[in-house]
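What follows is part of the complex, with its chains left where they were.
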Amino acid sequence: MSQIGEKAVEQKSNIVTRIDLLKAWWKWCLAVEVPVSFDRMQALAFGYSLNKVLRKVYKDNPEELKEAMKRHTSMFNTNCDWGSLIHGIIISLEEQRALGNENITPEIIQSLKIGLMGPLAGIGDSVDQGIVATIPLAIFVPMALNGSVIAAFVPALIYLAWSYGYSWFLMKKGYSLGKNAVLEILHSGKIKKVIDIASIVGLFMIGCLSSSFVAFKTAAVFNAGTSSEVVLQDILDGMLPKILPFALVMGMYLYITKKGPKYLRIIVYTMLLALALTFFGII
Amino acid sequence: MVIKAVLVGLLYWIAMGRANYFFSFAFRKPVVLGVFIGLVFGDVKTGLIYGATIQLMYMGGIEAGGNIPSDQGLAACIAIPAAIINSLDPAASVAIAVPFGVLGVLINNLRRTINSFYNTKADSFVEKGEYDKLSTFSFILPWLTNGVLYFTPVFIATLFGPSVVQAFIKVIPEWFMNGLANAGGMLPALGFALTLVVMGRKQYIPFFVLGFFFHAIAGFSMLTGAVIALCIALIVSMFKQNEEGELT
């Protein structure tokens, strides 16, 4: 399979050079966490990484370019290191699309991007932060405590070597996978299946992520300190676990669906709400 | 002292400003910052010891979804200078570090709030096809803007000593600090809600809900969630031939 893929990469139909890929990768590494916001997370960093490549790829088609730019400044978040796989895939898909392969619809690109970002965040965070960044610390910090300056730097160096090496490897891998996947999937007519699978995985993961990362609990207690104390959060937990975070996500979802993408407004409202609820001791 | 304060402020900006993420991630470790702050104050060894001691508190802890459990960089950049200047006991440096580790979480929330502005700007540049401006607003500007956020508190704290900063913090009502922290807990909802919108497949929302409550009930890791999700998706896709006429 990987042989076929490499051949495909060599085809005449290439716009993206290895240097383009390298630059996109470097910009991703440079920017990834810098423009992170509550609403779209790493969206701008993703766009920053692809900015030049997209302009090259779609240079004859400003309309398509604009659409692609929109796609790649939309909400995105993943592990910075493992996520490079997505960049590689997306760049090759956009390239194929620019070359006229109309089977590669925006929907495919979007659903793959979102379907992959969750799982790669999950595995990447565990491995990078849970293992690569942690175990060397456990080994070398005690030596640093004994005064070794070198030991103070070793965990950092291990982490750097791993992250840069692996993310660049994945970027290339993703690019060639994208080529292969495109050819293979198109031939087998399984595109819809792939979109479906990616969408389902993506949505399920957004569910897991929401449950895990949205923190919203009430602190309200009625008749506090007595034997007949009633803790509101306990009642809510008895109804539906994490009902408040769920309501929050769904509420925002419905708000956006109905009132359009007024993110700043939502952020401000949420902050005011949080301050008010905190002031009154409700959360 | 001003120069030292500037240097420590810059160290913190390098550490948490996040340009070049992998580097900043490695650099922000107290054990590393300790060496550099030590250098600034002319005593690498002492800085190292303080840094390594503070590091012990932050061994694990995963930053996921843009949330940081605590800001080890701020903890280090405030506590180590204070400890060096006052020749504190390492344990005492830890005591100073802890509250600033928490405060840093608020700065990160503030940063993510401010950054929303750049997103809005970006949209209009895309609309107008000004892709160079888009680039500028995607990295350099947010980086500089946020630099203010990171530089300032550490600069001030080093200049006036952390006690002044602590006094200032005490002026801010506690409910306000807590309120900001709570907002930080709630705001990630926006990113997820937005993804739901972006996905645009209303008939698949049940998978989101299932993922949410399976996780809420059983509390597994993200990777476990991904494996389960993939299995479900593969099984479901087996039966998904005729797409038309779906419930939408």
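To keep things simple, chains are lettered A and B as they appear, and every chain counts its residues starting from 1.
Basically, contacts are C-beta pairs under 8 Å (C-beta built on N, C-alpha and C of every residue); 3 or more make two chains touch, one makes a residue touch a chain.
Note that the coordinates shown come from a computational prediction; the quantities given were computed from them, not determined experimentally.
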> Full complex composition, in terms of the labels displayed?
Replying inline: A x3, B x3
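We take it that only the chains that are shown with their structure count from here on.
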> What is the distance in Å between the mean C-alpha positions of chain A and chain B?
Replying inline: 15
>> Which residues of chain B touch chain A once you look at their complex with the stated criterion?
In response: 17-27, 29, 31-32, 34-35, 44-45, 48-49, 51-53, 55-56, 59-67, 111-120, 122-123, 126-127, 129, 131, 134-135, 137-139, 142-143, 146, 175-176, 178-180, 182-183, 185-199, 201, 204-205, 207-217, 220-223, 225-226, 228-230, 232-234, 236-237, 240, 243
>> So in the complex, the part of chain A that touches chain B is made up of which residues?
In response: 27, 29-45, 47-48, 51, 55, 62, 65-66, 69-70, 73-75, 77, 80-81, 110-111, 114, 118-119, 121-123, 125-126, 129-130, 133-134, 137-138, 141, 144-145, 147, 149, 152-153, 155-157, 159-160, 163-164, 167, 192-193, 196-216, 240-242, 245-246, 248-253, 255-257, 261, 263-264, 266-267, 270-271, 273-279, 283
